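Of the protein chains in this complex, all but one are displayed in their positions.
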Amino acid sequence: MATALKLSTHDPMTPRICEVRSFRRETVDVFTLEIESGGIDWQPGQFNMVGAIGSREIPISISGDPARTDIWTHTIREVGNCSRALAHLRAGDSVLMRGPFGVGWPEVEAEHSDLLVVSGGVGLVPLMPTLYLASRRPALKTTLIYGSRSPCDVLFSHRLAEWSSYPNMTVRLTVDHPDTDWHHNVGLVTRLIPTSPINPFTTIALICGPEVMMRFTARELLREGISPRSIYVSMERNMKCGMGLCGHCQLRGEFVCLSGPVYPYDRIARLMEIPEL
Amino acid sequence: MSKLDFHTQDPPILEAEAFGTLWRVLNDFGYQVVGPALRDGAIRLVPLESADDLPRGIRDLQTPGNYRTSSRDDGYLFGYSHVADGAKRWLLRPRTTLWRISRRDGQPTIEESRDPVPKVALLGLRACDLKAIEILDRVMLRESRADTDYAECREQTLLIAVNCEWPSSLCFCESMGAGPQATGGFDLCLTELPPGGDRFLVEVGSPKGHEILSRLNTRPATTNELHESKKVIARAKGSLRKRLETRGLTQALYSGVEDDHWERVAGRCFACGNCTFSCPTCFCCDYQDLGEIHQRVWDTCFHSEFSGLHGGAVRGSRASKYRHWITHKLASWQEQFQTLGCVGCGRCIAWCPAGIDLTEEARALVGVAQGDTK
Partner (left out) sequence: MISMAELLSQQPCLKELDPASIEFMAGCAANTFFPQGTALLREGQRVEKVYLLRHGRVGIQVHVPGKGPKILDSVGPGELIGWSAFGRPGMARMDLVSLEDVRAISLDAECLARKCESDPKFGYAMLVMVVDVLQNRLQSTILQLLDLYGDRS
């Protein structure tokens, strides 16, 4: 018995071949690729499946300024074969792209006059598009709390320094292992929450980093009185197809590639607490 | 005569000789017949040259961790419970090429050079197999994000069911609302009448099925034959021994997520993945790049790489893998696809080298949940 299904003209499982516009090293193990996008729409917090030719594709968040519609900006940490293969790409090379996929960060609505962004490590990457937008909204009071392993791992430091001079933006940096030149905070990002001026009724909080860090940060924010519905986290799972077909990224009933990676904390809090779910 | 009149007519009888012509007729329509045959010690779904390839007089015996065939002393062609490997491998192919990269003037280009999709008539599907296909359709054919290879295979496949008269001791299709009687989702559905092999009652389920039936020699069924067909199905129903109570199951699996019970299952589970490969609805796939060929291959949630992040697997322990599998089948599948992921075929029980029985595990978890509320 046959089915009546219309297939779209472009199979979302088939990648596009796109040209790399530039390669930039950010830190010793993090680099940024700018890739021509062909003007495809995307939302802050969404991800693409990116692969070097002959290598497996991997999910990578989009980290660029949403104002740049001609390119995808992907900031990638070298942790395995696939990301290392991407690190060899240079301007003019071809790269395989599928996407964008997933549900991104919520739009900061008018009722929220305060935006709190808490990120750790490369967790800052998917939050950059939102921060670009926030930097252009003088009425939105934005606080970024950003934790890194050491001062040399701090990403986008020039951009962050520029933003910290904006009247509406506060940037609070912290590292686990400072060097002698470090003049910011030491310790985990959670340490900076009790002393950040947070109005629980007007704040929307976006968190991205290692899952443990997100769990503890979210709890710290709840202690400050923020509603779990105003806290969002971005989950990392093994996304492969991007369409809820392959099953790899499941978190109980959620296909993280489809209903995530960004979730309101009240929807995901319980699932984050269960080991190995 | 309007197109759908076939639904209202009494189903006719196809006798042995006419049944034999089914192959020629299906070939005329361009279909290769794929049906049950004894292969590798199991009754499997394979290409069949003629009715002679069918497993005449062969039955299957299934117990936890055990599958055997033996002869039966009658001429039934479909005298077994169901094929060991379901229809899944013909629709969601175990390994298929999605695209490849070729070079033109040194520039890489993508070619959507899929493996050819065979036009097949799947013969001998049971009600549970049809239900499994219905579930797979929900998974694979969602609006705007369908799996193209599955969609094409599905489009090219004719479904000819044969009502189940011989459930195994592991079958619990009735609990899952999947059988034993096929009530839809087929192009044609046969009921093999006693003493087996010489008369089939034929129901039509689609215009295509009607078209094919009209090319076969049939005769009207007698009142007695109609009665017989009901009797054999009722007997099959009555012979089902295994049950799975689905009420309260989702809640029990969710609330028991941190129970010690999972460790006890893990003590027996090998995390081999047989349950997922034999399951007619397990759909998880991986994507592999072999040189410049990109393929979709079956995967199993029992492998650690399945949930692997760069730091390690999300689900590393056997307890968490088994918990994920059964919770997906019997609870979270409902959230995702508004149906459970189990059809009650019992294949995962027979093909589990440790004989782990998901109905018993589910019952144990429900017991845990009820203990909590006492």
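Letters A and B name the chains as they come in the text, with residue numbers starting at 1 for each one.
Simple rule for what comes next: a residue touches a chain if its C-beta (ideal position, glycine included) is under 8 Å from a C-beta of that chain, and two chains touch if they have at least 3 such contacts.
These numbers were taken from a predicted model, which means no experiment stands behind them.
Across the complete structure, the visible chains that the omitted chain touches are A. The missing chain, though absent from the display, is touched by one residue of A:Gly45, A:Pro129 or A:Gly147; that residue is A:Gly147.
Annotation: of A:Gly121, A:Gly242 or A:Pro261, A:Gly121 touches the absent chain (contact as defined above). Although one chain is not drawn, the whole complex shows that of A:Gly38, A:Gly54, A:Gly187 or A:Pro275 it is A:Gly187 that touches it. Panel shows chain A; residues 29, 79, 120-122, 147-149, 153, 174, 176, 178, 180, 182-188, 190-192, 194-195, 209-210, 212-213, 216 of it touch the chain omitted from the view.
Everything below uses one rule, namely that only the chains that are shown with their structure count from here on.
Spacing of chain A relative to chain B, judged by their CA centroids, is 40 angstrom. By the touch rule above, chain A contacts chain B in their complex via residues 1-3, 5, 7-8, 11-17, 51, 53-57, 79-80, 94, 96, 236-238, 240-241, 243-248, 250, 252-253, 255, 274-277. Touching chain A in their complex are the following residues of chain B: 98-99, 101, 107-110, 112, 137, 139-142, 144-148, 151, 154-155, 157-159, 185-187, 205-206, 208-209, 254, 257-258, 283-289, 291-292, 296, 299, 301, 306-310, 314-317, 319-320, 324, 327-328, 331-332, 334-336.
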